[in-house]
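Every protein chain except one is present and positioned as in the full complex.
Letters A, B and C mark the chains in the order given here, with residues in each chain numbered from 1 onward.
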Amino acid sequence: LRLLSKAEVIGSYPFKVATELRRRVRELGIRIGRMECGDRNSITDVPVVSVGQVSLVRGEGRLVPGKGPVRTGVTVILPHEGNVYKEKLRAGLHVHNGAGEFTGALQVMEWGIIETPIALTNTLNVGLVHDAIVEYMLEENAGIGDQDEVILPMVGECDDSYLNDIRGRHVRREHVFEAIRKASKEVAEGSTGSGTGMSALGFKAGIGTASRRLASSSGGDLGVLVMANFRGDLIVDGVPVGRNTQTEETERTSGRSIITVIATDAPLTSSQLRRIAARVPLALGKVGSASCNSSGDISIAFSTAERIDTAHVPITPAKEIVNSDALDEFFRATVEATEEAILNSIFTSDTMKGRDEHVSLGIPIDETLELMKKRGRI
Amino acid sequence: LRLLSKAEVIGSYPFKVATELRRRVRELGIRIGRMECGDRNSITDVPVVSVGQVSLVRGEGRLVPGKGPVRTGVTVILPHEGNVYKEKLRAGLHVHNGAGEFTGALQVMEWGIIETPIALTNTLNVGLVHDAIVEYMLEENAGIGDQDEVILPMVGECDDSYLNDIRGRHVRREHVFEAIRKASKEVAEGSTGSGTGMSALGFKAGIGTASRRLASSSGGDLGVLVMANFRGDLIVDGVPVGRNTQTEETERTSGRSIITVIATDAPLTSSQLRRIAARVPLALGKVGSASCNSSGDISIAFSTAERIDTAHVPITPAKEIVNSDALDEFFRATVEATEEAILNSIFTSDTMKGRDEHVSLGIPIDETLELMKKRGRI
Amino acid sequence: LRLLSKAEVIGSYPFKVATELRRRVRELGIRIGRMECGDRNSITDVPVVSVGQVSLVRGEGRLVPGKGPVRTGVTVILPHEGNVYKEKLRAGLHVHNGAGEFTGALQVMEWGIIETPIALTNTLNVGLVHDAIVEYMLEENAGIGDQDEVILPMVGECDDSYLNDIRGRHVRREHVFEAIRKASKEVAEGSTGSGTGMSALGFKAGIGTASRRLASSSGGDLGVLVMANFRGDLIVDGVPVGRNTQTEETERTSGRSIITVIATDAPLTSSQLRRIAARVPLALGKVGSASCNSSGDISIAFSTAERIDTAHVPITPAKEIVNSDALDEFFRATVEATEEAILNSIFTSDTMKGRDEHVSLGIPIDETLELMKKRGRI
Partner (left out) sequence: LRLLSKAEVIGSYPFKVATELRRRVRELGIRIGRMECGDRNSITDVPVVSVGQVSLVRGEGRLVPGKGPVRTGVTVILPHEGNVYKEKLRAGLHVHNGAGEFTGALQVMEWGIIETPIALTNTLNVGLVHDAIVEYMLEENAGIGDQDEVILPMVGECDDSYLNDIRGRHVRREHVFEAIRKASKEVAEGSTGSGTGMSALGFKAGIGTASRRLASSSGGDLGVLVMANFRGDLIVDGVPVGRNTQTEETERTSGRSIITVIATDAPLTSSQLRRIAARVPLALGKVGSASCNSSGDISIAFSTAERIDTAHVPITPAKEIVNSDALDEFFRATVEATEEAILNSIFTSDTMKGRDEHVSLGIPIDETLELMKKRGRI
């Protein structure tokens, strides 16, 4: 496994956003875990969930704060097709390492419900994206802040400053609105949306998704979407790829956080959804993370099974799976789908050059596959 | 308000356990809060809940570890009249200050269910009482540890070493079994059961209970039982009694913990029960606590509305109150009933002399009532 | 104690912001607790701490979202006089009820340090104020997001929509910068800064502050600043004022959150600062809160004793108070100063009329004092 020199890498420029040449790990013959994946192998296998993304890629060369180069974006997860403020969903949130931001987290942990879309972006853009989600919610709901309750939007972040002019806060109101408008069942992966300028485990990364089909009596799917931007020695299905390829250069490349969004259509309580979100670290270990000091490792899980109107129906019957061993299937599905989603975020990402000639390497696919075959994993 | 001298106090000895002369604050004309209390103004207003206690009072004079003097006991709360291992209940637990023990707490926080009685005792007796509960559960359930799951009993503690030979661990298997056998709707208060040797807010205290009737559509009651053994300047319904009466002597007297058990027959989720348990500190502030460094301030709330069989019915419909403002009534009930239960634990406790001539003063009732009247609170 | 009719109240309009007629409770003869207060009885008794505020009051009549009426603002606490990004401070954070937002909370809980000013504002303005703090920090620190680490600003909120056009998000970048620029040792109280449109316990409230002098060997002060906007029946030093004065009207008036900021110059670890922040609920109970479902009850405590440079001095000697009973003084100081700060926020607030003729009553001071005297509390 030969590492490209920086010269060669830069020579291969320009990169492509969400290239067709790159593929998801399952298409490459890598099979994570033993459960079946859903039809799309995506968070959007959960029927009502959709995802919209806007990628911002402009300029090259020296960093001029406020000008660029720009390598960033926004990814929005719409929990269902309706008005989530009026029809809230149950949710749980887990903070494995809190060196990151996920606005609205305290309320999710307290109430166990979500009532806005979930937006992902770069660290310094949290404020503007938060304000854009507020504006979107106000437009959709004339009663908010008048006769109805206010809202606390959910905005998660990772730091894309290695490639991006993060000081410029280039994600604006219109990009958030566009991402919401474009939300669909198709989820672009790799260097796209909020993941545009991000890197993980020594390689270019960004957005990834995967899912698992649930065999339990409740049926349904569990889907995962990650914004991957964290450090470690990449392990692909047990094979220590990173230990062979990583240099100090690639170490510096990586950001230090991962936000994980988990959706399921199975009927679960907020406490159970929190427990599911708490299984994400098991997958992080498997791909090579040691959850470094500066890493914001935050995960949220929500269920679309039941819609809740807190204002007008204070008492409601709930379908519920008791905290029994029936949950184990969900835990396994979470670990498997998260591991696969992270790998997808890497394998679908091309080499990218950003500000100040900083380069984040796309994983060398052929060499990696060769190594995987040698190790009997394909 | 004159404080008895130590000589006078000791002269008034022997004390009485759970004296008839002393009365609950409501009978004395002190009215806490604005909600109505239940029929018994007790945790046992929740229909299926019962409480059993054994008090151990033996010997006087110098401490001879293992011999006495003994001023301790055990209090057991039976969550319902049946087999709680087979018919589990939802529960939530809150640790306001963790300098105490409540075995089983981690499982209650994780699973949101309880499956054993709740036992209260002195700090160094936790092990033996834990083992006694295990033995009781094994006798009742031949399958535990064979084809069925094991159990993690719940045992809470406070330190009664100011009066009691705590090194002697005088609470034994037979006392725990006796407390369970004697469990009934009548809850003795003050220096009784596990509260026998305890003191709070500068005065002799121990076990106290109170309840509030719920007006919500779900109906029912919320009842509280405390084992009170914590420091502070006693405030009685807003009147700073302690600031006028407390001396260094009384300060030293008090232990430094409070365990609070909350029961309700309203249908609540484990997450909601945790939130209810988290309202206890509001009552602690009102009676004069600053939750000192060594205080184990731990509270647990459970609902008797639904019985759960995790082994055989993994999926069950649940009646549920959504996390809406409908909860506020429960929060208020918790604060009011906890405040009243603490005051009951003090007002029903006589002066007690324990090991090494240590004396814990019963609150001087006449003087306190006089002060309350002067302040327009009766 | 007669409640003004709505007509009379509106007749007494226009209100005054931070009126001179109103006074702090200590000046009125009300004495909370038994510890001495600092020289200013303010969070700014901690030597390097300063506070800046901008109040926005414009328009009357019908709510026209985006236009007004405006009754809001921003309050900024500067933890020390230098560059807090380069010289970070230890901190701890406690979430008593999480139905609110405090951005940056997860990082404070994980790392135990703060590295930006703390800004307080209304709920829907969190995003814009967050972005303004980012911009301020970027201007002060050219390295952020370039060769240095990014930041996660701390912005806390309460809902002022009863009086304010909260949908208009009237707090802008320039107001945040102005508040920072104006920061000083003088802390205006009542309807000022972020507290401009807020109400608590049935009366107009907003910003309040108080402090306690520490007698411990470490010396120093502990100061508290609150943004008070929560429900309950007002209790003033044990006297249930609210139960006599409150109506459904006043109940509706109040928001449902309180953010508490605690500063001290004593050398404490982040874990100890978290424990101090966790004493705030004890004070909330004392003033009449039951911590309602929708209340964001969040508190943060920081120490100015030691400045930390995480980038360049990874190992540092720390002066430290062990988790021993020496902490009890800090806990008591926190409860006392928080109670007094909340009362100050109410007693310094005049009646205010806001959007749609909504009126929040200033506490009737003469009648309240009369009641206090009758109850022997002055």
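As a convention for this text, a residue touches a chain if its C-beta (ideal position, glycine included) is under 8 Å from a C-beta of that chain, and two chains touch if they have at least 3 such contacts.
For clarity, every value in this text was computed on a predicted model and none was experimentally measured.
Seen in the complete assembly, the chain not on display touches A, B, C. Note on the undisplayed chain: of the listed residues B:29, B:98 or B:219, the one touching it is B:98.
Within the set A:228, A:283 or A:305, the residue that contacts the chain not displayed is A:283. Contact with the chain not shown here comes from a single listed residue; of B:36, B:131, B:306 or B:325, that residue is B:131.
Considering the whole complex, the residue from A:198, A:239 or A:305 that touches the absent chain is A:239.
On the side of chain C, the interface with the absent chain consists of residues 110-113, 217-218, 269-271, 275, 308, 310-311, 313-326, using the contact rule stated above.
Mapped onto chain A, the footprint of the missing chain covers residues 34, 96-97, 233, 235, 237-240, 243, 275, 278-279, 281-286, 289-294, 323-328, 331-332, 334-335, 374-377. Residue-level contact of chain B with the missing chain is found at 63, 65, 95, 97-107, 109-111, 123-124, 126-134, 138, 144-146, 149-153, 159, 161, 166-167, 169, 294, 296, 298.
Here, only the chains that are shown with their structure count from here on.
Comparing per-chain C-alpha centres with the mean over every protein C-alpha atom, the closest match is chain C.
Separating the CA-averaged centres of chain A and chain C is a span of 35 Å. Per-chain CA centroids place chain A at a distance of 46 Å from chain B. Counting partner chains per residue, chain A has residues 110-111 touching two or more of them.
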